[in-house]
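Shown here: the complex without one of its protein chains, the others still in place.
On to chain A.
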């Protein structure tokens, strides 16, 4: 009895999440897709490291951190661009995107230095 109710709960959850998500604007969905791609790349790198070992560690770290870093920065961009966030309503989306690009630039410059 309990198992079917939890599976029904899970199905309800899934459906309501899906319907709520479908209503988000396209630009936010693009950012979400980018975040998923970055996290997925990070997971592939971690799986590869588990297979072949972690030497050289700095290369592994720089690879994983570049993925996580750009994912996190994209989430920050999404927060700042999202029209439903009252705190950021007077922040121009161009400014948010410029900050995003600048931080990514710094991130990748450091990654390239760290890659070894």
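Here, contacts are C-beta pairs under 8 Å (C-beta built on N, C-alpha and C of every residue); 3 or more make two chains touch, one makes a residue touch a chain; residues count from 1.
Here, contacts and distances are computed from a predicted model.
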item: Name per UniProt, for the chain absent here [options: "ALA-interacting subunit", "6-phosphofructo-2-kinase domain-containing protein", "dolichyl-diphosphooligosaccharide--protein glycotransferase" or "Prolactin"]; value: "dolichyl-diphosphooligosaccharide--protein glycotransferase"
item: Residues from chain A at the interface with the omitted partner, ascending; value: 6, 9-10, 12-13, 16-17, 20-21, 57-58, 61-62, 65, 68-69, 72-73, 75-77, 79-80, 85, 87-88, 91, 96, 99-100, 102-103, 106-107, 110-111, 113-114
